[in-house]
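All protein chains but one are shown at their positions in the complex.
In order of appearance the chains are A and B, and numbering begins at 1 in each one.
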Amino acid sequence: MNKWLVIVMAALLASCGQAPESNVATPDTGGSRKGDFGPPQGEPIHAVLTSPPQVPAATNRKTPAKVIVELEVIEVDREIAEGVTYTFWTFGGTVPGSFIRVRQGDTVEFHLKNHPNSKMPHNIDLHGVTGPGGGAASSFTAPGHRTQFTFKALNQGIYVYHCATAPVGMHVANGMYGLILVEPPEGLPPVDAEYYVMQGDFYTVGKYREKGHQAFDMQKAIDEHATYVLFNGSESALTGPNALKAKTNQNVRLFVGNGGPNLVSSFHVIGEIFDRVQYEGGTKVQENVQTTLIPPGGAAIVEFHTEVPGNYVLVDHAIFRAFNKGALALLEVQGEPRPDIYSGKQVDEMYVGDKLVSTAPVGAAFKSRQAGTLTQAQQIQAGEVLFKGTCSACHQESGQGIPGVFPPLAKSDYLMADHKRAIGIVLNGLTGKVKVNGVDYDSVMPPMSQLNDDEIANILTFALNSWGNENGVVTAAQVKEVRATTKRAEGAAH
Amino acid sequence: MLNSQWFWKCVYGIAVAIVATAALAAPPDKEAVLQAELPGGKFETVLPPAPAVKTTRVAPFRLDRSLVTNAQFARFVKAHPEWRRERVARLFADDKYLSHWNAAGEPAGALARQPVTHVSWFAANAYCEARGARLPGWYEWEFAAAASDRAPDARNDPAWRQQILDWYSRSARGSLPPAGASPANYYGVRDLHGVAWEWVEDAGSMLVSDDGREQGDGSNRFCGVGAATFEQKENYAMLMRIAMLSSMKAAYTSSSMSFRCASGERP
Partner (left out) sequence: MRRLLACALMLFAFAGAAGAAENGTTSLYNLEAPLRGQDAREIGLDVYRGHPVMITMFYGSCPMACPLIIDTMRAIERDLDARQRADLRVLMVSIDPRRDTPRALAELAKTRRIDTTRWTLAQADEATVRKLAATLGIQYRELPSGEFSHASIITVLDGRGELLGQSTELGRADPKLLEVLRQAGHLK
């Protein structure tokens, strides 16, 4: 046979057997069969639990230990959004509940306490437990009492825990979930910052951001019609002064869970790519991921290295949840600019304007209106905050709109001519031809009926007093009248 | 003699006297004022009496119109000192028993008219027995509680359900309203919703699994049948009552657990 043919064939055969370096697979850990490292050694350890978004330090252990975990269930009244309160049922006083960190092979002695002021009995199912109910059958605790059970953590991973008392959906929907990390025996590779984020969907009788104390709405939960989709149990949990913090050139690790009860999370960080994802919270790793799926009752570990300073927004990329239901969190990265990597200015302020600015003026204006002391200045201040979050995406912060696409509000004859018409447009949207300042526009403005009467009144008052517009006031009562006398667009919030 | 006028007047007089004496001698029927009459009947229940059996039959019974108050319970404790806070056996009540009464062991001020709480099943049972009554059975309680103010069975009315769920959305920290403050339902019974949990006679025998998701277990934990499966899973208001009752042991007390008494043939 031809010598060259042989050489070529040999080379081909040889290359078949070689795996390219980047495809080296993570070896199997063997699961629970290989997860029992024997009886606990040394003195029992009292686990240090942390409140979100903090994560306890690594266990730094080489041998299995007995770990005592004490967790208390407390029913808490807290704000879910500005001016909106809700009765949460919590593990450890927070939503999500305290973060528990143990090592594979540890024997965990779990103490569950139920505060005497609780109205309900509660229990716990930890997804990292091998045993009936995940512990739920052994931890049913009446108010004012405590129960205890012990389990061995046979599988490594990041696991959800939640209450499993009937009706389970309601207990979960009220915030009864958290994460327990079972470290691999060799520990996780060290990083510069670790944070704990957990998504959940919430169902209230009132509309999104309807003020006052809100009750849980069972029918909406059954219909999977969420009112709020939030990270860490409130709109302001991880925004404004509560934003997560990191520096440039750091390795950041996020333990991200999804308590549900119903909605799957499409977890994404705007402006970052996940260098490593332990998808589904398991042992295998995927690299270079933009958006990862986290099912209710599931979790994932994402890691990324920071290069460029700025505000990075954590979202559920089912995007209406981010902007209309509150599924937003912030990571502020500080450091020297890197124009070689990213030249532009800070991440979209108008995108998330009202999340960087405090929403306090909105709540203050509402209270003043209720007390009858609302001033035009207060309305303008509140309206500016709201405008940035909702309207500036199209009409721009400058009020100029986009030529040929979105009409301007600045010095707009159309706006100034008829306040009542303006209210109707904000409430019900507008489709079709309009002439503004002599220019034709033929576009679609979606209805904004999810905004309440105060919010619409304040936004319009702000618009009427900005960018050279002369003056004007719109009151909540006027909005209420238009809302009552016009028909909502199909599918819009009432 | 029978023609004599005054003979008949005499008979008439004696008859009146007899009736008057009878009326004065019989004490006013306090139980009738205190309790409502419920007709019972065939009833679809959340807690099936046997697997795949959705209905049960409730015999006619009487039920207290409102919860027992602290003042009423205090009178019972005075007459039965073995139920005093410092004397009661731990077998019958835990260490929070009547802990909301003052140092002298009495319910002071506004507490007097509020539904009594921090009482164990044994204590509630003893109170009702002392009155010649008993605790209601779960089916009796469920039957009474299914009513709204205008319908005997409002359980499919979402507005009625939401109203009940609203109670669970409020924390347990506020003080209770006076007993009997809520509007009477179709049967004339008050305070069944939105006020407190209530003991029932078979609270210790709900036969449900501690894990709310179990659909009856095949094990022999209970001779005869496995743990009960809930019907009407959307009837969360009732399910939560059962969950609470099954978490409590007979000696346990709670700041949200009260009771009322029932009379009539034992269910």
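As a convention for this text, contacts are C-beta pairs under 8 Å (C-beta built on N, C-alpha and C of every residue); 3 or more make two chains touch, one makes a residue touch a chain.
Since we're looking at a predicted model, the values are computed, not measured.
Peer 1: Considering the complete complex, which visible chains touch the unshown chain?
Peer 2: Within the full complex, the chain left out of view touches B.
Peer 1: Write down which of B:R134, B:R161 or B:R241 is the residue touching the left-out chain.
Peer 2: Within the whole complex, the residue contacting the unshown chain is B:R134.
Peer 1: Tell me which residue among B:F43, B:F76, B:F92 or B:W167 touches the hidden chain in the full complex.
Peer 2: Considering all chains, including the one not shown, the answer is B:F92.
Peer 1: Even though one chain is hidden, which residues of chain B still touch it in the full complex?
Peer 2: 49-50, 53, 56, 89-92, 121-122, 125, 129, 134, 201-202, 204-207, 220-225, 249-250, 266
Here is the rule we use: only the chains that are shown with their structure count from here on.
Peer 1: Quick check: in the complex, which residue numbers of chain A touch chain B?
Peer 2: Within the complex, chain A contacts chain B at residues 75-77, 86-87, 116-121, 123, 125, 132-133, 136-145, 164-168, 170, 205, 213-219, 222.
Peer 1: What part of chain B is in contact with chain A in the complex they form?
Peer 2: Going by the criterion above, the answer is residues 96, 158, 161-162, 165-166, 168-173, 197, 208-214, 230, 233-234, 236, 239-240, 242-244, 246-249, 252-256.
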